[in-house]
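As you look at this complex, bear in mind that one protein chain is not there, while each of the others sits in place.
This part shows chain A:
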Amino acid sequence: MTVSDGTLAFSGDLGIDSVAGLPHDLGDASRIDISDVGHLDTAGAWFVLDCKRRLRRQDEIPVEGASWAQRQILDAVSQNMPPEDSPPPQRAGLAERIERFGRATVGFARIAVELTGFLGQVVATMGGIVMHPRRLRITSLVHHMQDTGLNAVPIVVLMSFLIGVVLAFQGAAQLRQFGAEVFVVDLIAIAVLRELGILLTAIIVAGRSGSAFTAAIGSMKMREEVDAMRTLGLDPIAILVVPRVLALMLMLPVLGFLADVAGLLGGAMMAWIELGVSPAVFQSRLVANTDVWHFLVGIIKAPFFALIVGVIGCYEGLKVGGNADSLGRLTSTSVVVAIFMVIVVDAIFSIFFAIVGV
């Protein structure tokens, strides 16, 4: 690329590989000559036309020496040049970031409102089913009970057992310093029965079944199956959502109970190995010292957690749009939001039970 006698002359190949390296300083030219250019592609054509634009004077600057093929490319590109006054695409500035933050906050509030509305719809549909039990899809309900309940038993039991083991082990290490080893039974009983058993079960179920709900309903939504149902007069909430939510509400207390048992067994085993608290001692202390309310407090929470996980899973599924991306994004949103809400509601329950004093 040289300028002489008011002519900006290019030579060699002018293509996407070479334009980035060309100088931006054009000097002062009144003609552009590309007769020595070998291969010219759209990037090269853009560069020539951009030079022409930057050299703009009173009159058009001619581009000379283009072969027929090069002329075609120049014409095609010149009709599609970026608008001249458009500022280069901007990186996000501070104001924009703040704006985005604001939008996200409002969006979050909107989701909360919509979710509440959806919860109302689901509860109303369930109410309708209570009035007319024959509307309940039994097959579907049983299928989902097996899927979300029975099939989750191994993982829930294993995890809870390990939590019991860990609690006993860590608790023992601390309690031994005070010579209060035997209180490990109370520690395990209260922690597992009241909080951990049901909370961790709910979290596992959110990850396991909540995400599955979103993915299953979401892919139906993507293939327009949900719309098809609506046009056939079938209610997607009654058919897709209620059996899933109901199955979870029935099965989560059962899973929670199994988790409690497994957690206690794990704790008892570790207490025996580590502290020499025999199973008989563990059992008698458990029965004597642990109020049955600890267990009830845990189990009472189960259907509520199930409702949260199920409703959020289905809601996010029904929100899936036309693309695979939204399916993936909403599946992970569903799990995150469900776990978050479960923990929030658990905190609210803690306060509530503290106030009523159980």
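In this section, a residue touches a chain if its C-beta (ideal position, glycine included) is under 8 Å from a C-beta of that chain, and two chains touch if they have at least 3 such contacts; residues count from 1.
Here, contacts and distances are computed from a predicted model.
A.B. asks: Have a look at "Succinate dehydrogenase cytochrome b556 subunit", "ABC transporter, ATPase subunit", "ABC-2 type transport system ATP-binding protein" or "Nitronate monooxygenase" and point out the UniProt protein name belonging to the hidden chain.
C.D. replies: Listed in its UniProt record, the absent chain's protein name reads "ABC transporter, ATPase subunit".
A.B. asks: Given the contact definition stated above, which residue among A:8, A:73 or A:175 touches the chain not shown here?
C.D. replies: A:73
A.B. asks: Pick out the residues on chain A that sit against the missing chain.
C.D. replies: On the chain A side, contact with the omitted chain comes from 15-17, 19-20, 41-43, 46, 69, 72-73, 75-77, 79-83, 88-89, 321-326.
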